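A single protein chain has been omitted; all remaining protein chains appear in their positions.
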Amino acid sequence: MRYSVFSLLAQALNGQKGWKPAWRDASPKDEYDVVIVGGGGHGLATAHYLAKEHGITNVAVLEKSTIGSGNVGRNTTIIRSNYLLPGNTPFYEWSLKLWEGLEQDINYNAMVSQRGVLNLYHSDAQRDAFARRGNAMRLNGVDAELLDRAAVRKLVPYLDYDNARFPVHGGLLQRRGGTVRHDAVAWGYARAADQRGVDICQNCEVTNIRVENGRVIGVDTTKGFVRAKKIGLAAAGNSSRVAAMAGLRLPIESHVLQAFVSEGVKPLIDTVVTFGAGHFYINQSDKGGLVFGGDLDGYNSYAQRGALPHVEHLLEEGMALMPMLGRLRVLRSWGGIMDMSMDGSPIIGTTPIDGLYLNAGWCYGGFKATPASGWCFAHTIARGEPHVLNAPYRLNRFDTGHLIDEKGAGATPNLH
Amino acid sequence: MNAPANIMRAAALSQPRRFAEGGLIDRSRPVSFRFDGKSYGGFEGDTLASALMANGVKLVGRSFKYHRPRGILSAGPEEPNALVEMRSGARREPNTRATQVELYDGLISASQNRWPSLTFDLRAVNSVASPLLNAGFYYKTFMWPASFWEKVYEPLIRRAAGLGRASGIEDPDIYERVSLHCDVLVIGSGPAGLMAALTAGRAGARVVLAEQDFRLGGRLLDERFEIDDADGLHWLRSIETELESLPDVQILRRTTVFGGFDQRNYGAVERVADHVPVPDEYMPRQRLWRITAKQTVLASGSIERPLVFGDNDRPGIMLAGAVRTYLNRFSVCAGERVLIFATNDDAARTIDDLAASGVNIAAVIDPRPQSSAAMINAAKRAGTKLLADAVIVRALGGRSGVRGAEIKGPDGEQVIDCDLIAMSGGWNPSLHLTSHLGHKPVWNEQIAAFVPDKLPDGMRVAGAAQGSFTLAGALADGAAAGVAAAEICGFDGVSPELPRIAPEPLALTPLWRVHGAKGKAFIDFQNDVTDKDVELAGREGFRAAELMKRYTTLGMATDQGKTANVTGLAVMAEITGSDIGKIGTTTFRPPFTPVAIGAFAGHSRGKYFRPTRLTPMHDWAAEQGAVFVEAGAWLRAQYFPNRNDDWLTAAIREVKAVRERVGVCDVSTLGKIDVQGPDAGILLDRLYCNTMSTLPVGKVRYGLMLRDDGLIMDDGTAARLADDRWLVTTTTANATKVMQHMDYCAQVLWPELDVQFVAVTEQWAQVSVAGPRSRDVLRKLVDASTGISNEVFPYMAAADVTVCGGVKARLFRISFSGELAYELAVPARYGDALIRRVMHEGAAEGIAPYGTEALSIMRIEKGHAAGGELIGQTTARDLGLAKMMSSKKDYVGRVLVQRPAFLEQDRPSLVGFRPVDRNQRLSAGAHFLEVSAKPVIENDLGHMTSVAAWSTLGHSVGLGLLAGGADRIGSIVIAHDPVRRRDIPVEVCHPVFYDPKGEKLRA
Amino acid sequence: MRIVCPHCGERPVDEFVPYGAAGLKRPDASASTSDWLDYVYLRDNKAGMHGELFYHVGGCRAWLIVTRDTRTHAIAEVVAARDQRDAAR
Partner (left out) sequence: MPQRIGRADGPAGVTVHERGDLSLGLITARRGMRTTCIDSLRASYDLDAPMTARIVHGRTLSLAWAGPETWLAIGSARPDIETELKAVVGQAASIVDMSDQRVVMRISGPMTRTVLAKGVTIDLHPRVFKPGDTAITPLAHITTQLWQVDDTPTFDLVSPHATARDMFHWLTVSAAEFGLDVGRTQL
């Protein structure tokens, strides 16, 4: 059922009795043209664009748990395209454009909120590095402003300007950046894909990928064997495990990243702010909770939880940046497992196995990429070759040295 | 707070709902407090909730979405409704549960989420629009017309966010973090916890007993228990006394254990000074305890479940256990005519206690078709009517609270008047901490609740927390757990004789919601989630526990659904005809109750957020009026202004001094590593891409370290001090990283090498003395009889020397500035004296101190790569240093630096730049474009990595990475810097601007 | 998480710098580029028991090999990297 003023009013009068499931709880059929492994944001968006842009609707999304139970449902919701390197900026900008039209595209309000993303700098060197990035963005047609201290102070008056160990010198602002309601992205894409005929199969874990003569033929799942002409892997934190089913080793480690939400308070923080002398960042959700996060715990993990010392470190940074946070309380903390790739950038492309496509290595930046990732992955699967936007993200870039290493951290995934 | 004292005192006296005697409050200590601007009185021992109740205040807050009037539901941390703003000004603190606030004299509190006032809240119109505002309504709406989202809807939604208001100003209080180790951590001090602590403590174990309340006792404080035929409180007092006498038992009151972490690690927060207006001087407001416990006994009790019927959120509708708590512990009752609605025999206790206090019981409603004997007898004793097979379909009343209820029973419907409803839907074990490490609880049909299943390493659960709902059970559990835990820690535990307890009736038949309820029937009070919302979620396919939670927001409020989750799941199970045990719970996450952010940060705040490293010459520089800059953890002198010089004026003066005469700069912050051992040379050869082992003793060499992927990690120098001893320097920024890398190479990659090293950065105070006259200054300091002439001590020489008549020192002839220069190091204790001496001896030569700005200008003039170029994205070849990479040996990074991408011809490489219009200033971060090229990414040629605003050449110069690099020397490109609104034509030139032949430094 | 350093005893995880998979064999000087690519970039990234390097930066400066279940964080063994190499000899 389409969401419209009419359907809403009708249901309001009808005691909300007429709504149907947002998507069918499908059981897998015997065979599909495309099977997507992973019902996170990327998998669902891929299915949507396969159907919408390429007319491929005989598609299943196989999800081991429920839709959105992975990172799409546990990230800090920041979207932006303030990237530096040529491989990244156009891709993330395309993603931002897709966000900007998303609710009309999928008839679902994911509450895209372009409240601005402000990266603070604390030294001249950092300012210059941000200028380099801002200029790269502008060359890509992306909005970017370099603010001095006074301008930052006007925008976010509640930072520590007087007594900071690492004083705020200014910031790089992308006004079109912001946040999106994370769960709604999964649900909205699921509903849109479902309406175009895609089967969304929950509690259906892929346990094996069958390959014959160098070509995929299907997947074994907890609900039986499913034949597939093409298989797209979009299993986020579990990419290595899933790829291993097809005998692939990936340039990826899985790491836990913690996130936090405070008790809800009246509007207080109007932009997304990131601390440049550490790894703290914060924004306020539409419900009033301050949502914040920081750096990885740093060790390999598939458990969705972190350690107490890292919580302390992070909140030291929070207090260093915003001493007004002291009396507000952490309401909940959680963790998510991320594919940390060896250069900090994602992989979307073909693999050495025919019919097997890979979407992985999103580190902690893949939520903002959801629309473009789905869009490019759909293109790659449909055409058998990458779109220009995701060509730089090919798996063999490590062999050739065409790294996309924004931070310059090298092959140490937990530093990206 | 300026009401006359006598009025305040009078207020303290008139507490209309307080009984004349009884309770654990200290009537000899009246206190006064404010709520919404009005003063009231209470007693020491009260909570804010009990004191408000004593004063007849029923309406204390408004709900989140519909702004419904709300009162006090519970007496503990599960409270969803009675959230208040505490204190004022910088200490204002939103969303505090009145049920956990210990009353103190002068307390100021206010209701929240209402406008303009609590009793008259205009936003309550949301209630009228409620048919639209159900679960998930956001997602379906606000889409038309498209442009309205940003302009109209989103701002509106955002304005409605949150409950209370943050202060928005810096928190003036201090916090601290303390580590605590113990054998046995006991969480909760109810009967189970007390017994556990006592038995473990008696056995001799180091015990920590943490209790979130300000009083020990748990439900012993709330109920009228008899233990060994005496008042339960006697027993409590004796146990408390004994625990306090045991030297290795540490009792932490007002301390909530908020999280369990891997390897028996727990976090707890102690509210040290939340029960006083302002913390005493030197005292923290709160203390974060990081607890490591060999064994843990979780004795956290249980949380009562509300019942779901129409308008069940009216002020005056309370949990029955809480009604007893207020009655017994605080000697207050919120009503005069109480209606009891319970699915279990616990109601008997409610009946008895109310009757004993002389409170009128309107009726007892028992939904079970057949009430139990315990209930029937209790009702009889109290002389009240018991309606079995009956339910409340709707509570009646208004803003000021409940006034009655519509009952549906076998005899049809009737209205019963009342001003308080005590409800009980059974109890949920408070098992949150068993689940923080991912262990899921399981459903127990008998008590109709989830109970712990697998437990974290070292944990056991006792009492109500594991579903033992009787006092006798709690005591027995606690004793057994205490003994077992102590034994695992190596102590002999003895089970004490358990006291005599009368049997407690416990029978329960769950009723998850009243069918045919009229009006809104709330499950999650704080987030305004009703049974209809759960139905809708079911209808739309959001049936799995986690989906339901996220779609309806049930359990996501500040109480984390402590009173709501299980009921919500059960209703979903009922709707979908599935089994609640299979649906399972949502995930429990730390913290158990919200914890102040300040507590996590402790003392690491403001200037002390991270330690500041100061060089031995810091005080001297400060005396000279230096302006300091953060360089990693260090503070370095950035420039030395004369009066009101700006940085550039000062830096220019400093550069000129060096270039023309002599300058001195504190370079103590450079990382220094002392490397020794027969294999030191081999290790250095593998660490650096160039060869070190061939360096003769008494010489220094510049070196470049790569990473395994072939990109540059760091640069620095290595000086050979003896055959088997080297001193390696690193950049200030990378000192720790290089040390870690060296340890990695020596321990993991090549453990067979006989090499030892240690960081000695702070052992040495080091100055650079640079400029044509530097030798003249040095000569006056260095004791060497041979002198330091160019022949004796040439460029790149190094030696152990003494200075100033015998002070041990090291001298290096190295130059970052491009001038004749020396670096002189002395043990840190002499650093201050050294710089003063250098200044003194240099006076005749016109010496001047210089800071990092001048240093940076001079290194850019010399084309030396530094921070702007060593960005982890460049190769030696990019920086024109390809020749340094040896082809004769193995070293880190050797193979992968040969990958095709790194050899591409158009890969940006290092060149110099100067503005075509010499008056213009370059800016780092600018990108390069061909002169007439459009500013689009396809035309991007690289970027400016470092600039000097001024140079000895009289104009700004810069270094940058440019596609085509050296081939473009002499051509003009645009330095495009749109974020600074600057487009400058620049001339590409050789990166060494100053003394390209290097004659000066060899002079 | 807490790690028992064989030299220093049990310490909180933030005293250590984690550094990814242990036991990777560094190719020798004559190895092919593809061996090097494997070594530098490819990881098993196993769910289950996993050897991982930790550097005790806050303590004794030893590189440790911590064998840990990446699904539960339960630690089975901690040895100093140097000792392990010695033992293997």
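Order of writing sets the chain letters: A, B and C. Residues in each chain are counted from 1.
The rule we apply is simple: a contact is a pair of C-beta atoms (placed from the backbone, for glycine too) under 8 Å apart; a residue touches a chain by one contact, two chains touch by 3 or more.
No experiment lies behind these values; they were computed from the predicted model shown.
Asker: Among the chains present in the display, which ones are touched by the chain that isn't there?
Answerer: Hidden chain, whole complex, touched shown chains: B, C.
Asker: Quick one: which of B:M283, B:I376 or B:I937 touches the chain that's been left out?
Answerer: B:M283
Asker: Which residue, B:R206, B:R285 or B:H741, contacts the hidden chain when the whole complex is considered?
Answerer: Within the whole complex, the residue contacting the unshown chain is B:R206.
Asker: In the full complex, which of B:L24, B:L614 or B:L648 touches the chain missing from this view?
Answerer: Going through B:L24, B:L614 or B:L648 one by one, B:L614 is the residue touching the chain not shown.
Asker: Considering the whole complex, which of B:Q263, B:S604, B:S817 or B:S856 touches the chain not shown?
Answerer: Candidates B:Q263, B:S604, B:S817 or B:S856; residue touching the omitted chain: B:S604.
Asker: Considering the whole complex rather than only what is displayed, give the residues of subunit B touching the chain that is not shown.
Answerer: Spelled out for subunit B, the touching residues are 174, 176-181, 206, 282-283, 290, 292, 602-604, 608, 610-616, 634, 674, 676-678, 725, 752-754, 756, 758-764, 808, 827-829.
Asker: Given the full complex, what residues of subunit C touch the hidden partner chain?
Answerer: Counting over the whole complex, subunit C touches the hidden chain at residues 7-9, 11-12, 15, 57-62, 80, 82.
Definition applied: only the chains that are shown with their structure count from here on.
Asker: Please compute the C-alpha centroid of subunit B, do the same for subunit C, then give the distance between them in whole Å.
Answerer: 28
Asker: Quick one: subunit A and subunit B, Cα centre-to-centre, how many Å?
Answerer: Once rounded, the distance between the two centres reads 23 Å.
Asker: If a residue has to touch 2 or more other chains to count, which residues of subunit B qualify?
Answerer: If we look for residues of subunit B contacting two or more partner chains, we find 261-262, 265, 290, 437-438, 708-709, 896, 899.
Asker: Provide the list of subunit A residues touching at least two other chains, using ranges where the numbers run on.
Answerer: Answer for subunit A, listing residues that touch two or more other chains: 303, 307-309, 399, 411.
Asker: Where on subunit A does subunit C make contact in their complex?
Answerer: Subunit A residues touching subunit C: 238, 240-241, 244, 249-254, 297-303, 307-310, 313, 342, 398-399, 411-414.
Asker: How about subunit B: which of its residues touch subunit A in the complex?
Answerer: Its residues touching subunit A are 64, 91-95, 131-132, 134, 138-144, 146, 149-150, 154, 157-159, 161-171, 173, 175, 177, 259, 261-262, 265, 267, 288, 290, 436-438, 532, 536, 539-542, 544, 546-547, 550-551, 553, 556-558, 560, 587, 589-591, 594-598, 600-602, 604-610, 612, 629-630, 707-711, 713, 867-868, 871-873, 896, 899-902, 923-927, 935-937, 939-940, 943-944, 946, 976-980.
Asker: Would you pull the subunit A residues touching subunit B in the complex into a rising list?
Answerer: Against subunit B, the touching part of subunit A is residues 3-5, 7-8, 12-13, 15-17, 19-25, 66-69, 73, 86, 89-90, 103-104, 107-114, 122-123, 125, 127-136, 138-141, 144-146, 158, 160, 163-167, 172, 181, 183-184, 187-188, 202, 262-268, 284-289, 303-305, 307-309, 311-312, 314-320, 323-334, 399-403, 405, 407-411.
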